[in-house]
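Note that one protein chain is taken out, while the other chains of the complex remain in position.
So, chain A:
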(Lines give C-alpha, C1' and ligand atoms only; values in the text may rest on other atoms or scores of the structure.)
Protein backbone atom coordinates (compact mmCIF):
# COMPACT_ATOMS: atom_id res chain seq x y z
CA UNK A 1 0.00 0.00 0.00
CA UNK A 2 2.69 2.43 1.05
CA UNK A 3 4.92 1.69 -1.90
CA UNK A 4 1.95 2.33 -4.18
CA UNK A 5 1.35 5.69 -2.47
CA UNK A 6 4.96 6.76 -2.84
CA UNK A 7 5.25 5.62 -6.43
CA UNK A 8 2.15 7.67 -7.28
CA UNK A 9 3.49 10.78 -5.53
CA UNK A 10 6.84 10.33 -7.26
CA UNK A 11 5.14 9.88 -10.62
CA UNK A 12 3.08 13.06 -10.03
CA UNK A 13 6.15 15.21 -9.30
CA UNK A 14 8.35 13.73 -12.01
CA UNK A 15 5.66 14.05 -14.69
CA UNK A 16 4.91 17.69 -13.81
CA UNK A 17 8.57 18.66 -14.00
CA UNK A 18 9.16 16.64 -17.15
CA UNK A 19 6.17 18.35 -18.75
CA UNK A 20 6.94 21.96 -17.90
CA UNK A 21 10.73 21.86 -18.24
CA UNK A 22 11.18 19.68 -21.30
CA UNK A 23 8.05 18.62 -23.16
CA UNK A 24 6.44 22.07 -23.32
CA UNK A 25 9.45 23.28 -25.29
CA UNK A 26 9.31 20.70 -28.06
CA UNK A 27 6.87 22.58 -30.36
CA UNK A 28 7.14 20.03 -33.12
CA UNK A 29 6.10 21.61 -36.45
CA UNK A 30 5.37 24.87 -34.68
CA UNK A 31 2.59 23.93 -32.29
CA UNK A 32 2.48 20.19 -31.56
CA UNK A 33 3.41 19.35 -27.98
CA UNK A 34 3.03 15.98 -26.29
CA UNK A 35 1.21 16.06 -22.97
CA UNK A 36 2.83 13.08 -21.29
CA UNK A 37 1.50 13.96 -17.85
CA UNK A 38 -1.82 12.33 -18.82
CA UNK A 39 0.10 9.13 -18.04
CA UNK A 40 -0.55 9.81 -14.36
CA UNK A 41 -4.30 9.62 -14.92
CA UNK A 42 -3.90 6.43 -16.93
CA UNK A 43 -1.81 4.63 -14.34
CA UNK A 44 -3.55 5.78 -11.16
CA UNK A 45 -4.85 2.67 -9.30
CA UNK A 46 -8.13 1.53 -10.82
CA UNK A 47 -9.67 0.60 -7.52
CA UNK A 48 -10.19 2.92 -4.60
CA UNK A 49 -11.75 6.26 -3.88
CA UNK A 50 -13.06 7.95 -7.02
CA UNK A 51 -13.56 11.33 -5.30
CA UNK A 52 -9.93 11.40 -4.21
CA UNK A 53 -8.90 10.56 -7.77
CA UNK A 54 -10.96 13.48 -9.13
CA UNK A 55 -9.38 15.82 -6.62
CA UNK A 56 -5.83 14.66 -7.39
CA UNK A 57 -6.46 15.04 -11.12
CA UNK A 58 -7.61 18.61 -10.51
CA UNK A 59 -4.43 19.24 -8.52
CA UNK A 60 -2.29 17.80 -11.30
CA UNK A 61 -3.94 20.06 -13.88
CA UNK A 62 -3.61 23.15 -11.71
CA UNK A 63 0.10 22.48 -11.14
CA UNK A 64 0.66 22.39 -14.89
CA UNK A 65 -1.51 25.50 -15.36
CA UNK A 66 0.48 27.55 -12.87
CA UNK A 67 3.65 26.83 -14.78
CA UNK A 68 2.08 27.43 -18.16
CA UNK A 69 0.12 30.58 -17.23
CA UNK A 70 -2.95 29.05 -18.80
CA UNK A 71 -5.63 29.73 -16.18
CA UNK A 72 -7.47 26.47 -15.56
CA UNK A 73 -7.50 24.69 -18.91
CA UNK A 74 -5.31 21.75 -17.91
CA UNK A 75 -7.25 21.35 -14.67
CA UNK A 76 -10.54 21.17 -16.55
CA UNK A 77 -9.14 18.73 -19.10
CA UNK A 78 -7.71 16.44 -16.41
CA UNK A 79 -10.98 16.52 -14.50
CA UNK A 80 -13.04 15.49 -17.50
CA UNK A 81 -10.59 12.71 -18.35
CA UNK A 82 -10.63 11.45 -14.75
CA UNK A 83 -14.41 11.63 -14.62
CA UNK A 84 -14.93 9.50 -17.71
CA UNK A 85 -12.13 7.04 -16.89
CA UNK A 86 -14.35 4.34 -15.29
CA UNK A 87 -16.54 4.28 -18.40
CA UNK A 88 -13.55 4.06 -20.70
CA UNK A 89 -12.04 1.27 -18.60
CA UNK A 90 -15.26 -0.69 -18.90
CA UNK A 91 -15.42 0.03 -22.62
CA UNK A 92 -11.82 -1.00 -23.34
CA UNK A 93 -11.22 -3.87 -20.95
CA UNK A 94 -14.77 -5.15 -20.65
CA UNK A 95 -15.56 -7.68 -18.00
CA UNK A 96 -12.13 -7.81 -16.39
CA UNK A 97 -12.44 -4.23 -15.17
CA UNK A 98 -15.47 -5.16 -13.12
CA UNK A 99 -13.49 -7.89 -11.46
CA UNK A 100 -10.91 -5.25 -10.58
CA UNK A 101 -7.96 -7.42 -11.40
CA UNK A 102 -6.39 -5.90 -14.48
CA UNK A 103 -2.82 -4.79 -14.84
CA UNK A 104 -2.20 -2.39 -17.68
CA UNK A 105 1.02 -4.15 -18.65
CA UNK A 106 -0.75 -7.49 -18.92
CA UNK A 107 -3.62 -6.39 -21.17
CA UNK A 108 -3.84 -7.08 -24.91
CA UNK A 109 -2.37 -4.32 -27.07
CA UNK A 110 -5.65 -3.43 -28.79
CA UNK A 111 -7.46 -2.80 -25.51
CA UNK A 112 -4.54 -0.80 -24.16
CA UNK A 113 -4.39 1.29 -27.32
CA UNK A 114 -8.09 2.12 -27.26
CA UNK A 115 -7.93 3.06 -23.55
CA UNK A 116 -4.90 5.32 -23.98
CA UNK A 117 -6.11 6.86 -27.22
CA UNK A 118 -9.61 7.69 -25.96
CA UNK A 119 -8.36 9.17 -22.68
CA UNK A 120 -5.80 11.33 -24.48
CA UNK A 121 -8.33 12.38 -27.14
CA UNK A 122 -10.88 13.54 -24.56
CA UNK A 123 -8.24 15.31 -22.50
CA UNK A 124 -6.79 17.13 -25.51
CA UNK A 125 -10.14 18.10 -26.94
CA UNK A 126 -11.21 19.80 -23.69
CA UNK A 127 -7.76 21.34 -23.33
CA UNK A 128 -7.62 22.93 -26.76
CA UNK A 129 -11.28 24.00 -26.84
CA UNK A 130 -10.79 25.91 -23.60
CA UNK A 131 -7.47 27.29 -24.81
CA UNK A 132 -9.02 28.81 -27.94
CA UNK A 133 -12.21 29.68 -26.09
CA UNK A 134 -14.06 30.56 -29.26
CA UNK A 135 -16.27 28.67 -31.67
CA UNK A 136 -14.70 30.45 -34.65
CA UNK A 137 -11.50 28.50 -34.28
CA UNK A 138 -13.10 25.05 -34.19
CA UNK A 139 -11.01 23.84 -37.15
CA UNK A 140 -7.78 24.88 -35.47
CA UNK A 141 -8.95 23.14 -32.28
CA UNK A 142 -9.61 19.91 -34.15
CA UNK A 143 -6.30 20.09 -35.99
CA UNK A 144 -4.35 20.64 -32.80
CA UNK A 145 -6.33 17.95 -31.00
CA UNK A 146 -5.73 15.29 -33.63
CA UNK A 147 -2.01 15.91 -34.15
CA UNK A 148 -1.21 16.30 -30.47
CA UNK A 149 -3.28 13.21 -29.62
CA UNK A 150 -1.28 11.08 -32.04
CA UNK A 151 2.00 12.42 -30.68
CA UNK A 152 0.99 11.97 -27.03
CA UNK A 153 -0.42 8.48 -27.59
CA UNK A 154 2.77 7.28 -29.24
CA UNK A 155 4.88 8.74 -26.45
CA UNK A 156 2.68 7.20 -23.73
CA UNK A 157 2.70 3.76 -25.34
CA UNK A 158 6.48 3.96 -25.68
CA UNK A 159 6.98 4.93 -22.06
CA UNK A 160 4.54 2.23 -20.94
CA UNK A 161 6.64 -0.33 -22.80
CA UNK A 162 9.90 1.10 -21.50
CA UNK A 163 8.94 1.24 -17.86
CA UNK A 164 6.68 -1.78 -17.61
CA UNK A 165 7.60 -4.21 -14.89
CA UNK A 166 7.94 -7.77 -15.99
CA UNK A 167 5.69 -10.08 -13.98
CA UNK A 168 6.70 -13.66 -14.57
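Simple rule for what comes next: a contact is a pair of C-beta atoms (placed from the backbone, for glycine too) under 8 Å apart; a residue touches a chain by one contact, two chains touch by 3 or more; residues count from 1.
Simple rule for what comes next: contacts and distances are computed from a predicted model.
A single chain of the complex does not appear, and UniProt lists its protein name as "Cell shape-determining protein MreC", one of "ATP synthase subunit b", "2,4-dienoyl-CoA reductase [NADPH]", "Cell shape-determining protein MreC" or "Lipooligosaccharide transport system ATP-binding protein". Touch with the chain omitted from the figure is made, among A:10, A:45, A:72 or A:94, by A:72. With the whole complex as reference, residues 17, 20-21, 24, 27, 30-33, 50-51, 54-55, 58, 61-62, 65-73, 75-76, 79-80, 83, 130-133, 137, 140 of chain A touch the missing chain.
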